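With one protein chain held back, the other chains of the complex are shown just where they sit.
On to subunit A.
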Amino acid sequence: MPSLKDLRNRIASVKATQKITKAMQMVAAAKLRRAQNAAEAARPYAERMDRVLTSLAASIGPGAQAPALLAGTGRDDVHLLIVCTAERGLCGAFNSSIARLARDTANSLMAQGKTVKIICIGKKGFDLLRRQFEKQILEVVDLRGIRSLSFADADTIGRKIVSLYAAGEFDVCTLFFSRFKSVISQIPTAQRLIPLGLAEGEPAAAPAAVYDYEPDEEQILATLLPRNISIQVLRALLENAASEQGARMSAMDNASRNAGDMIKKQTMKYNRSRQAMITKELIEIISGAEAL
């Protein structure tokens, strides 16, 4: 049976924690709005890029030699997994669900006898994957110093990927991040970057217009494909940022609610034992008086 003082202390400490979680929730809500706006603002570019690449790829035709970034190396022995996570924790299952998806993929690839290499963007993913894949992690990209993501940041990563690819370090590249669906739902996603998986479908609609190319198709593709990779990385990072704040917001909301429940329970317990004590003292006084 804890003493009254113990109970009082515990209530005070839970209250302090609740204040912190509430504040974190509020901060996450504000950041979420900004991150969401950034993610939405980046969408038009990615959409247009997709459209342009699809029509270019269709026009290049099966006969011509497609660039390696589009068609792949023709093998799939070495896989590069790019795992984007947050730099900080306290956001529910956000980091671990991305890491789990990446780990499962890596395990199943290795079971098929393929080589797996990993690049971690964000410290948390590295922390989670380090134990199992220490030797396979090529690099950890630290984004802690960056306040708002810009294209230049994503471009650095994108160029690194392209140069690794050019050096023949891997055959297939997959990007892991969390797609932002809503505040309470973020979907861990794996997206193939190289070779590029363009939406197959009705290419018949696109070549209705005969395009002039300046310079020719191959050269345009050669400049656009690396840029597309940077764009996809940027998009993943922006979606991730929004997801992270959303996940943190709901995690902190839960934590505040739990703290509230706990405070209620402890206060009840505190009052009960306080009353029991008073009753006990009264009984002692009365029975003392009766004895006289």
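Basically, contacts are C-beta pairs under 8 Å (C-beta built on N, C-alpha and C of every residue); 3 or more make two chains touch, one makes a residue touch a chain; residues count from 1.
Everything that follows uses one rule, which is that contacts and distances are computed from a predicted model.
Q: Absent chain per UniProt: "Aspartyl/glutamyl-tRNA(Asn/Gln) amidotransferase subunit C", "ABC transporter permease", "ATP synthase epsilon chain" or "Heme chaperone HemW"?
A: "ATP synthase epsilon chain"
Q: Based on the whole complex, identify which of A:57, A:102 or A:154 touches the chain you can't see.
A: Answer from the full complex: A:154 touches the omitted chain.
Q: Check each of A:8, A:114, A:179 or A:227 against the chain that is not shown and name the one that touches it.
A: The single option touching the absent chain is A:227.
Q: List the subunit A residues touching the unshown chain?
A: On the side of subunit A, residues 38, 41-42, 44-46, 48-49, 52, 56, 150-151, 154-155, 209-215, 219-220, 223-224, 227, 230-231, 234 touch the unshown chain.
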